[in-house]
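With one protein chain removed, the remaining protein chains of the complex are shown where they sit.
The block that comes next holds subunit A.
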Amino acid sequence: MKQAMTPEEIKERKPYLDWSLSEKEYDYISQKLLHRLPNYTEVGLFSAMWSEHCSYKKSKPVLRLFPTKGERVIQGPGEGAGVVDIDDGQAVVFKAESHNHPTTVEPYQGAATGVGGILRDVFSMGARPVAILDSEHFGEIKADPVMRYKLAETVKGVGDYGNCMGIPNLGGETFFDACYQGNILLNAMCVGLMETKYLEQGNASGVGNSVMYVGADTGRDGIHGATFASADFSKEHETQRSAVQVGDPFMEKLLLEACLELIQNHREWIVGIQDMGAAGLVSSTAEMATEGGAGMELNLDLVPQREGGMSAYEIMLSESQERMVICVKAGHEADVKEIFDRYQLHCAVIGKIIDQPRYILHHDGQVVCDLPVTSLTSDVLEQPGEEKKPARLNQPAAKWEPVVKDAGAILRQLLAQPTLADKTYITRQYDSQVRTNTLVKPGSDSGVLRVRGSHKAIAMCADTASRYVYLDPEIGGQRSVVEAAANIVASGATPLAITDCLNYGDPNDPEIYWELHHSVMGIAKACEVLATPVVSGNVSLYNENDGQAIYPSPMIGMVGLIKNYDHTIPMKPQNLGDYVYLVGDLTDNFAGSELQKLLTGKISGALDQLDLAKLHRTMEQLLKAEQTGLVASCHDLSEGGLATAASEMLFGTGFGLKLQVPGPISQLFSEPAGSFLVTVAKEKAASFTKQVPQARLLGEVTNSHRLEITTDDQVLNQNMNDLEKIWKEAIPCLMKSKA
């Protein structure tokens, strides 16, 4: 195989700069790691493996701030997915991953393969995927037909993949803001369940053991996907479509069943198993070898290929989907092959573990790569970014005081904002009930899933608070975690741990690196106080279009445990006459709120500090009340505040609420972190308030189907049927708009 350029030509012409490898890195590799010039194939491997997407070279220094240990943590970050003990020898396995760049250029396939990739991360651990969540951030759709198309296709992509796999979608979020106009976000989260004894790791070791390739053929799709995800969008690069992969959920379903059959019935045949994700074959094999402290020799002629004439570079970097690497103990190759043959999947021995710590590739009768394994993985030069506090944060705008003349009109407008409006347009396209364990479908605070054969359930949610992170990265980071925890607690579950997708702009911009650093500090602090360690996650930087960065948008995916699913708490009031309590305090700070966005068209101002310890204490008290049967329903306050939360609780019921809320009416639209509306049967009121002392009685559940709230200066009195119509029709109507 002729290399496209000689090592000298590469040094001279620097093609690696186009693959996002810097001259400094190239020199370091040549002079310090190899003591020679790398060849064309090797430079290609370095450029992918040293990309941010694979190496976390920029973000690693700040990721170390995350608390990753806890009583229940079995496996923290670094493997396919995090693993958390849920008692009885069972574990919940979960991770989220971003697929922002592919989804921006080709929404359907980008979203579909985003789901496919995260599923493989979970089942490569030996867990059965039981739920999918999706967090989507779009630009404004009102005047942008392309954005409407992207929304429709993204949703179809997420739906088609998960529906075909037969894995229910349990929720997520959809958020709209102009900052995502040129760079949408698609973060997919997968939750799996397993018997802890089947835990697998991405590990290759044992001289003479075989490296086996299973699943789909390798084609030219997705080459340089990892580096593609590690650079900004711009008009010059509009032809990056080839870097987007194409998904085949049917193939993945077969791969899932075959892998689980292998792991659960014949664990003794294998050493480790890993998904081929970003940077395909090179990344999976090099990481497995590094993990196992082993060397590896592969013959690329043995790799199943979809098309002829592929170069070593293309074979190694292809991001064709639905493929896995397995390290198989010598002598069991035929046994493993028999399983995959039965599922009509490719399965081939492509190499073996060797006794030197090297990564050697043969192709067409030649050695095309011979590197120390760790030069591709742990030797990557960390590059902590330069930091500078963003100018906008030095002098935050003066506190904004909303003028609310007609609270009813404001509420009606808020409910029609796509971020707040009914998401049935989306969730109706996702099968949320397959596998018949779904206790709470999307549309509530969290999705809740029964653990079959037990009385346990797990709750899960995905939350972002990007406007708050933009206004104050550290407090905003804290809020993101608090918001997720509030959703989990509202469903009656004890928060266990989180996964994250850290979505930011170009980290070479010191202001953006500062945002990353400080929001991670905020997330880390909140995770410590709320006792929800970070067990997995992903970083997506370079979310920019023509130099315009998105809001810093860390997504928090949280999982909680309900020990007795009879204590799952619904979001909607259950009984006429129940008392309604506010747990938490309304605020007069509207910085970053949906109300501010609605009335001023932008967000500004400084955020108030959060008292995390107090929030944690309140949530624990509320949880205890829920677990002892004192709570009839519960909903957390988020975008749009109390008025919106109260409306959401009443939609689809025949009930109304009659409340008395002290303070000005504007505060009904404030968005305090970690606050809840709770309904409680009258006879349990005394026990409830004893358990949750700061709960404040606001009123009761009525049968009028009206929302009536009296405040110090105004009365809000709305017919719920009118509000529900506005809320339900907003997104379908926007999707049909002609503008």
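Odds and ends about this structure:
The definition used in the following text is that a contact is a pair of C-beta atoms (placed from the backbone, for glycine too) under 8 Å apart; a residue touches a chain by one contact, two chains touch by 3 or more; residues count from 1.
Note that in this section contacts and distances are computed from a predicted model.
Candidate names were "Amino acid ABC transporter", "SDR family oxidoreductase", "Sulfate transport system permease protein CysW" or "Phosphoribosylformylglycinamidine synthase subunit PurQ", and the UniProt protein name of the unshown chain is "Phosphoribosylformylglycinamidine synthase subunit PurQ". Of the listed positions A:D248, A:E333, A:D379 or A:E594, the one in contact with the omitted chain in the full complex is A:D248. Across A:Q90, A:T419, A:T438 or A:S670, the residue that sits in touch with the chain not pictured is A:T438.
In the complete complex, the residue from A:R428, A:K602, A:K690 or A:K725 that touches the missing chain is A:R428.
Considering A:I29, A:M165, A:C259 or A:L734, the position touching the chain not shown turns out to be A:M165 (whole complex).
Interface residues of subunit A facing the missing partner chain: 156, 159-160, 163-166, 248-251, 253-254, 343-344, 427-439, 450, 452, 565.
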